[in-house]
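Starting off with a structure, shown below.
The complex is shown incomplete by one protein chain, all other protein chains being positioned as in the whole.
And now, chain A:
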Amino acid sequence: MIEKQGGAEPVIRYFAPDALVQDSNGAVREIVAADPAAIGYVSYGLVDERVRALALNGVMPTTETVRSGKYPVGRRFLFLTTGVVDSTAGHFIDFTLSPAGQQALAEEGLIRVD
């Protein structure tokens, strides 16, 4: 499901019911790489030399365009807790948001938030 904040009301569109569904990003990439007619939908970090990323509304997905929100389909990773953050979980969240943590995530193809 893609939510597009186009006008005053959000436009909600669905995946076509006859679209293929795979259980992982990797499997989608394999299909696209093997089938000349395929278009797939995967995480930015998984785009490699065997597949080509496409521009949406004339905007190519790059670290900058996704970060600025110019590229229309980006998603955030969320940390969920029960409200009480113990010290171990707290340290982990702090580390993820620290420059070292952000660097590690960027190397895996994710986009920094700092």
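To be clear about the criterion, a contact is a pair of C-beta atoms (placed from the backbone, for glycine too) under 8 Å apart; a residue touches a chain by one contact, two chains touch by 3 or more; residues count from 1.
The rule is simple: contacts and distances are computed from a predicted model.
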item: Listed names "NADH-quinone oxidoreductase subunit N", "Phosphate transport system permease protein", "L-serine dehydratase" or "Acyl-CoA dehydrogenase FadE", with the criterion being the UniProt name of the chain not displayed; value: "Phosphate transport system permease protein"
item: Sole contact to the chain not displayed, among A:A34, A:L54 or A:L78; value: A:A34
item: For chain A, residues in touch with the removed chain; value: 1, 14, 17-23, 27, 30-31, 34-35, 38
